[in-house]
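Each remark here refers to the structure printed beneath this line.
The complex appears here without one of its protein chains, the remainder shown in place.
And then chain A:
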Amino acid sequence: MKASAFDYARATSVAHALELLTAHGERAKVLAGGQSLLPAMNLRLMAPEFIVDIGELAELRGVTVKGDVLTIGALTRHADLLKSPEIAAHAPLLRDAVAHVAHPAIRNRGTIGGSLAQADPASELPACMLALDATIIARGPRGERRIAADEFFAGIYETALAPQELLIAVELPVQPKDSTHYFHEFARRHGDYAIVGLAAQALVRDGRFADLRLGFFAVGDRPLLARSAGELIDVAVTPAVLAEASSALDEELSPLEDQQATPAMRRHLAKVLLMRCVSSLLSRPDLCTGVSA
């Protein structure tokens, strides 16, 4: 279990990293925290000819708040997100989600940019980006691009990033003080990739949703911002309304089969999650009884 031989360069600046990517393009892979790339290389599932190590680019690491925008550098590690007071104050959904990302050893190395660029459909952070209405900042030979989260994820391990582009940061709108959130995933063991998960951000006023963004993950080839959330906004949520939203959700899902679950099971679990999420956000335990498929 040794990686194939590869060439390696440690980038000394973002500009340098972009030069290397321009030169080596499709042959190259960016090494950030290495928590997905290195196992894949050691298993020889991937054999990139060139590794661009951006690990030393301190300029890409850290969380800042300016006005109502929260900016997270691409190299900010999961462990940093977990500890950051800015995240806790302005995007607590992300803090809750990161606690489900693998295990401490992996969270100490893994980065938010790495996770988003990897675009594993079963991972937590891409769905959070949808729920939080994030903008992904990429820089390439032709300058900087701002990509809306719901346009960034293109399929299993596929994103809108070009081979010559580097993910630099994500920007999140600071969540209003009365905003609430919900995060849960079903995984066989804590830290495993989810069978189905949900990252939700909501505004609840007078017992109704003024806004509701539902970011499902592991329900298809990419994270899903559920349109069916619309059925729950500005209405008095009754079991009947919820049931309708649930069947609308069903139509949006295109779950895959793997060793943990059939598509039918994923559909079922996504609906259980919707029910539990709505019940929790509205503090309405009555909505959670009698879940059925």
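Here is the rule we use: contacts are C-beta pairs under 8 Å (C-beta built on N, C-alpha and C of every residue); 3 or more make two chains touch, one makes a residue touch a chain; residues count from 1.
What we mean here is this: contacts and distances are computed from a predicted model.
The listed options are "Branched-chain amino acid ABC transporter permease", "(2Fe-2S)-binding protein", "Carbon monoxide dehydrogenase" or "Glycine--tRNA ligase beta subunit", and the UniProt record of the chain not shown names that protein "Carbon monoxide dehydrogenase". Per the touch definition above, the residue from A:190, A:205 or A:227 contacting the chain not shown is A:190. Screening A:226, A:261 or A:277 against the full complex identifies A:261 as the residue touching the chain left out.
Contact with the chain not shown here comes from a single listed residue; of A:1, A:58 or A:236, that residue is A:1. The omitted chain makes contact with chain A at the following residues, 1-5, 43-44, 186, 188-193, 195, 259-262, 264-265, 268-269, 272, 289, 291-293.
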